[in-house]
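A protein chain is absent from this complex, but the other protein chains hold their places.
What follows is chain A.
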């Protein structure tokens, strides 16, 4: 029953409920029946208008990014704090030691929304600004050599892929497997090299 309901009107329901929640929080009216009725009517009218305008699709009401985006935002807050401190140190240091750099970061998010979230996250962390966006990569301007951390930004992109649809998740899993294989290979080579030196 619930599955059937979410299949035919899932996005309508999600939009209407979230808008009504926002209306309640912003207005703070919980007891006046007249005002509540008007609130419900306005929410229904807006949902109908959104449906008429064709905005109730996977871009307009992106229900699939929840709940994954919430943990991502917590993680991002910590990252923002760290790089903020780094940039502040540069701004306050008596002698400027900047080494700006342009780097390209791969962005294989499946949807446009995923790309927007990824590019915005890069811009949001101080020290890196998204300058240009191509089909499958992002051009980033970084304040110093250390802040131009392509590996770190790619890892951030994989986190975004993790909550952005099935294909993105597949890509993130592939990348992780490749990285593990490379690490294993490097370890094996190191071991072999060590043995040779030992002989």
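The rule is short, and it goes like this: a contact is a pair of C-beta atoms (placed from the backbone, for glycine too) under 8 Å apart; a residue touches a chain by one contact, two chains touch by 3 or more; residues count from 1.
Assume contacts and distances are computed from a predicted model.
Hidden chain, UniProt protein name from the list "Phosphate import ATP-binding protein PstB", "Ferredoxin reductase", "Monovalent cation/H(+) antiporter subunit G" or "MoxR family ATPase": "Monovalent cation/H(+) antiporter subunit G".
Across A:65, A:143 or A:160, the residue that sits in touch with the chain not pictured is A:143. Hidden from this view is one chain, which touches chain A at 25-26, 28, 80-81, 84, 87-88, 90-92, 96-102, 119-121, 123-132, 139, 141, 143, 145.
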